[in-house]
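Every protein chain of the complex appears in place save one, which is left out.
Here is chain A:
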């Protein structure tokens, strides 16, 4: 039986080395290429014959667009639409990354902490920069809730700073852990099917089917959570709280 964490192994496909640094095109890179390619295919097909009354592919493309646009409008407001392209790209990347990870044999690049961490860090830095650009030093008021008694400041300010700084960690670990654990669970349960044979394997097989459905749901849900948290952070930066 294969080790359940083997599926997360990075395998070089085209070895590339710049000096001592390994920049090989790997199975992870290939999965990213698939996610971007699928997005490109969807929006190429969806915008080929644009019309006021949308066709089938255009409706599908608009569904994605509207979904994220409404999320940004509802959570950030009109000013947030300036950052819509980035948020939309983020959603497509994570959503298709998660879903294509469910295709057997395909790599799930969102199950790697360095990928989710990099995305979360970019979001964190961007949101912080936007906050300081809009409010200047006033953005530091983020760390002291409006209307709280001044005596609570020594306790509240450190708590707020810690909660603010922990955002990129919770954002990245949530996605990475969900994807990793889901895939490990599938692999372990599928291993039981093989180990228990045709008769005994029926029970874990049914469980695998159920967990697979659950994993598809989680793949979509985590993409949504990742993006909606980005929207909430952006809203904090633009409107404070």
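Please note the rule applied: contacts are C-beta pairs under 8 Å (C-beta built on N, C-alpha and C of every residue); 3 or more make two chains touch, one makes a residue touch a chain; residues count from 1.
We take it that contacts and distances are computed from a predicted model.
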Chain excluded from display, named as in UniProt, from "ABC transporter permease", "NAD(P)H-dependent oxidoreductase subunit E", "Amino acid synthesis family protein" or "ATP synthase subunit b": "ATP synthase subunit b"
Residue of A:89, A:153 or A:209 in touch with the missing chain, whole complex considered: A:89
Which of A:61, A:76, A:99 or A:218 contacts the chain that the document leaves out: A:61
Omitted-chain contact residue, chosen from A:25, A:164 or A:216: A:25
Touch list for chain A against the chain that is not drawn: 5, 8-10, 12, 16, 21-26, 28-29, 32-33, 35-36, 39-40, 43-44, 46-47, 50-52, 54, 58, 61-62, 65-66, 84-86, 88-89, 92-93, 109, 111-115, 118-119, 176, 180
